[in-house]
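Please read through the structure below; I'll follow up with questions.
With one protein chain withheld, the remaining protein chains of the complex are depicted in position.
As written, the chains take the letters A and B, and residue 1 is the first residue of each chain.
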Amino acid sequence: MSTSQGLRAWLLSEEPTSRQQARYASWYKGWLTLRSNTLAMLGLFVLAFLILGAIFAPLLATHDPFAQDLGQRLLAPGENGHFFGTDSLGRDIYSRLLYGARISLYIVLLVVMVAPVVGLIVGTVSGYAGGWIDVLLMRITDIFLAFPRLILALAFVAALGAGIENAVLAISLTAWPPYARIARAETLTIRNSDYIHAIKLQGAGPFRIVTRHIWPLCISSLVIRVTLDMAGIILTAAGLGFLGLGAQPPSPEWGAMISEGRKYILDYWWVATIPGIAIFAISLAFNLIGDGLRDVLDPKEDNA
Amino acid sequence: MTDAPLLDVENLWVKFRTRTGVFDAVRGISFTLGKERLGIVGESGSGKSMTGRAVLRLIRPPGLIEADRLAVHGEDILSLPDKRMRQLRGGRVSMIMQDPKFSLNPVMTVGQQLIEALCAHEKVSRSEARKRTLDMLDEVAIRDPKRVYDLYPHEVSGGMGQRIMIAMMLLPNPEILIADEPTSALDVSVQLQVLDIIDTLVRDRGMGLMFISHDLNLVAKFCDRIVIMYAGRIVETCKASELRNAQHPYTQGLLNAVPDLEHPRDHLEVLKRDPAWRDAPSVSARI
Partner (left out) sequence: MNAITVKALNVWFGTGAQKSYAVRDVNFNVADGESFGLVGESGSGKSTILRAMAGLVPTWSGEMSVAGETLGPRRSKAFYSKVQMVFQDPYASLHPRQTVDRVLSEAMNLHDVPNINQRIASLLDDVGLGPGFRFRYPHQLSGGQRQRVAIARALACNPSILLLDEPTSALDVSVQAEILNLLVDLRREHKLTYIMVSHDLGVVSHLCERIGVMKNGSFEEVLSVEAMRRFDTKSAYTQHLLESSINSIR
């Protein structure tokens, strides 16, 4: 107990004595803010639950997600030891859901590693450079923005071929323009502030200013936007799966599962509904976390 | 003649609830305002602006106002219903803010805003309102009221904007005017002009003026009585003419810290803050 008290005091110290302490302290204070937001904690809890489910899918699953048993097809939830019932080929929906979480999280992770990064680079360069570079980059962004996201993703997948990786690529290519817009808007307000003038007067070049002084300030608003967009990314992935252009059968991707269940939706509601609830849960979780992060990461200064 | 004060404040507290506890912005101050010019001076964070806002009940949650007595002309402000409070605000008590840029509506002409301010408190015909508005603009030394009447706020200078604000606040004939740093956003030469206008109007109409400022010298020249605030309390109060004999080390420190054009010094005196000032009880500025 006394050591944890000591750690807490160390983290909340008004006068940190080292770089690390200052950094850990600011993280800890952020965590305290996030923790005081009940809804964000709920989202975090749901997300942690899903991630753990995905990681330990082989241990938690009661059946082989790919094993078909036509004798057991379309069983209602709870029947014969199938928590969420079985689908049209007699596969256990609960087990498929767990393995499907892996695919959904994998897609989200890949998109998140591509789209915001591209957006950040394009947006900050555009905003900081100005002039014709700005015009050129922003018109390209506009072209991408003008297409409905799913249609553009469809076109990409049609050109590249169906499959998860191509779906990810297609979603990333359609998802970056809003990030570029946000990053540019942030950069435009930041670039004329006195602290950027000051570092310019220290003789810093544009590359250094953008990467070391502007990026850290843009990243927080991008992170917030990404968490809010996660839901959209999952839904687009699910939509592609639903249209048969994402993950291919028999892969237990959630969108594909809904697509398969669609035929039976009137008589056997659970086949489509249960993966739908999963998508809803993860989307909501990300949204709640995003809202909480907004309070934590907002660089406005709390002098109160 | 019974000289009941226009504004009577006793043991006023303004508190803010934060995550770490309750923060007291104003800590139990008492003062009265008659038909006089009362200067409230302090540094940022001393609670002077909060005092001004509290009088108009303009403190939003999570802030709250507590007082043993907070009365305008004998009417207890804390228990008034919101509707009556709105009538009072801008009607009998007006407030001028620091920067006219933020207090004038950018999409309405000066004239429209003035008329609106007047009509919110009185039933007057349009032509009557227009006439009174033009007269008022004339009174705040605007040379060509008819032209200014049709201008938008961005078309007038800072000094003129502040004069328009004063005109707007004085139109409903208030009894108390609260001026919160009314000249800090203005250039020195314009500052004096605006102060002159406020001064003349306040004298002519027999209003009570509560002048909130960080500038001790300015307040000393302009007001009758001065209240000096520190950390949410009143540390000293005196007649403006006797300010140079001020006793409290904080007041003296403030006076000495100002670089003076006429009397150069090698080093300015630096205020040494004594923690005891924070805890010392508030001085009453009631008469």
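One rule holds in what follows: a residue touches a chain if its C-beta (ideal position, glycine included) is under 8 Å from a C-beta of that chain, and two chains touch if they have at least 3 such contacts.
Quick caveat, the model's predicted, so the values are computed rather than measured.
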item	value
Per the touch definition above, residue among B:43, B:76, B:122 or B:135 touching the missing chain	B:43
On subunit B, residues whose C-beta touches the chain left out of the figure	43-44, 158, 187-192, 214-218, 220-221, 243-244, 253-271
Touching residues (missing chain, whole complex) on subunit A	14-19, 21-22, 26, 193-195, 197-204, 208, 212-213, 216-217, 299, 301-303
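The rule we apply is simple: only the chains that are shown with their structure count from here on.
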item	value
Centroid spacing, where centroids are CA-atom means, of subunit A and subunit B in whole angstrom	51
